[in-house]
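Sharing a structure below in C-alpha cells format, with a few things to ask.
All protein chains of the complex are present and in place, except for one that has been dropped.
As written, the chain order gives the labels A, B and C, with residue 1 at the start of each chain.
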Amino acid sequence: MIRVQREDFEIGAELDALTRDNPGVGGLCSFVGLVRDLHPDARTPDSESGEGRVHGEVRAMTLEHYPGMTEKMLRRIDAEAHRRWPLEASLVIHRYGRMEPGERIVLVATASAHRQAAFESCQFLIDWLKTKAPFWKLEETPDGGCWVDARVGDDAAAARWGRDDWAAE
Amino acid sequence: MIRVQREDFEIGAELDALTRDNPGVGGLCSFVGLVRDLHPDARTPDSESGEGRVHGEVRAMTLEHYPGMTEKMLRRIDAEAHRRWPLEASLVIHRYGRMEPGERIVLVATASAHRQAAFESCQFLIDWLKTKAPFWKLEETPDGGCWVDARVGDDAAAARWGRDDWAAE
Amino acid sequence: MQILYFAWLKTHTGTGQETVDPPEQVRDVAGLLDWLAGRSEAHAKALRDRQAVRVAVNQEYARPSDPVQPGDEVALFPPVTGG
Partner (left out) sequence: MQILYFAWLKTHTGTGQETVDPPEQVRDVAGLLDWLAGRSEAHAKALRDRQAVRVAVNQEYARPSDPVQPGDEVALFPPVTGG
C-alpha cells in the first residue's frame, strides 16, 4: 500500500495496522526518514575562517512532488518488492510540503514470515524510492533556499538491486 | 539502551522517544519480531496421510531466558553496534514469558544520520541477538510443548558480521 | 502539449506549467528540449545542462530519443531527491 500526503503519520498506528490479524508475519522491518538540521554534506564549524559558522544549517525543508506520477512510481516500486520477496504486507507513506528538523518525511515498512525478506525488501523500497519517485527537496538555510542535489551514493544503493526497465538512466 | 521485560511495548512510543529532540537523526530503522502461528519449518497440510493436518501449528510460545546474563549480552551487543556504526541512538527490547500468535517478541531500533548505518546496525543487532543472547523458545502445539531448535541460517546471518571474542563457538 | 517544470527547473524558467504547440519537426524528447530552450533566455539557462534534466512523458521516464506528440504531458525536472 502506498500513500502520498501532506499530514504527518503515527508510526505505531501504521505498523500495528500492517500486521494486525495476520499471524503469518514473523518479522516487520521499517525505515523512517526524518528532516535533519544539517545538510548531509555539512562539515563541522569552519575553523579556517575563524567564524565558527556551521555550513548547511537547515531551518526547514519543503518537499515538492509530481502528483500522479509519484503515486504511479511508488505503486510500481511496491509491486516490484512483492514480486521479489514473499511479503505479507508493505507500506510506503511519503509526505510533501514544508517540514522542520525532526519531522518525519517517509515511512517504509515490510512484513514477512522471515526477517531477511523484511530487511531486504524494506531497504530495496527506500533505495528505489530515493532514485525513482519524483520528489525534490528544497532546504531553507540562513543563506536562503537551496535545492538539494541528488547523491551519487543513492544511485549506487539503488543499483545494488539491479536495473528496472522503466526509469530512464 | 536495552530492556528485558515481560510486558508488551508500544512501537510508536518507543521509536518516537528514540529520535525526539535529536535533529541529527536522518534515518531510523527498526525490526519487530512477532509470534507466528506456524513453526518456521511447517509445511502445507499433509496430503500423503490424507489427514490434512497442518504441521507445526503454534498456539502459544513461552520465552525463557537467563536473567543477568541476558542483559549483559544485550548490553555488549548494543555497545558493539555503537562501536561499528555512527549511531545517534539505539534500542533493544526483548520480552520473556508466554505470548500468543501475533504478539510482539522483540524490538530492535537504530537511529543515525545516514540510512545505511541505520539499516546495517539494526540487522547486526538482531542477527547477533539471535545467536548470542540466552533466550529459548518453547512452542505449544496441538501435540504438546516443543523446544525450538536453533537454525543454521541464524548462525550464518550472525557470521556475516565477523566473529566476536566472547561467545564460545 | 502540456509542459511541467519541477524544482529548480520551475525556479529558473519562472513557470510551473505551460501549454505549447511545437512545430511538426519536433518529434522526440531531445528535439523538444532544443525547441523549448529557444523560447526565452530563462528557458535557455534552465536547459543549458541537459545531463541535469530528467524527462517524463505522460508520467513515464523518457530518453532523449523517445517520441513526443501533441496532447502529451511532458515533465522536466532534476534528478529526484525524496526519501
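Note that in this section a residue touches a chain if its C-beta (ideal position, glycine included) is under 8 Å from a C-beta of that chain, and two chains touch if they have at least 3 such contacts.
Bear in mind the structure is a predicted one, so any value in this text is a computation, not a measurement.
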| item | value |
| --- | --- |
| Partner chains on view for the chain not depicted | B |
| Chain not shown: contacting residue from B:60, B:113 or B:167 | B:167 |
| Residue among B:30, B:112 or B:131 that touches the chain left out of view | B:131 |
| Given B:15, B:29 or B:105, the one touching the chain that is not displayed | B:105 |
| Sites on chain B contacted by the missing partner chain, in the whole complex | 33, 63-66, 68-69, 72, 94, 105-106, 126, 129-138, 147-151, 154, 166-169 |
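The rule we apply is simple: only the chains that are shown with their structure count from here on.
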| item | value |
| --- | --- |
| Central subunit by CA centre of mass proxy | A |
| Chain A-chain C separation of Cα centroids, rounded to whole Å | 26 |
| Euclidean distance of C-alpha centroids - chain B vs chain C, Å | 49 |
| Per-residue overlap in chain A, given as positions that touch at least 2 other chains | 33, 126 |
| Residue numbers of chain C (touch at least two other chains) | none |
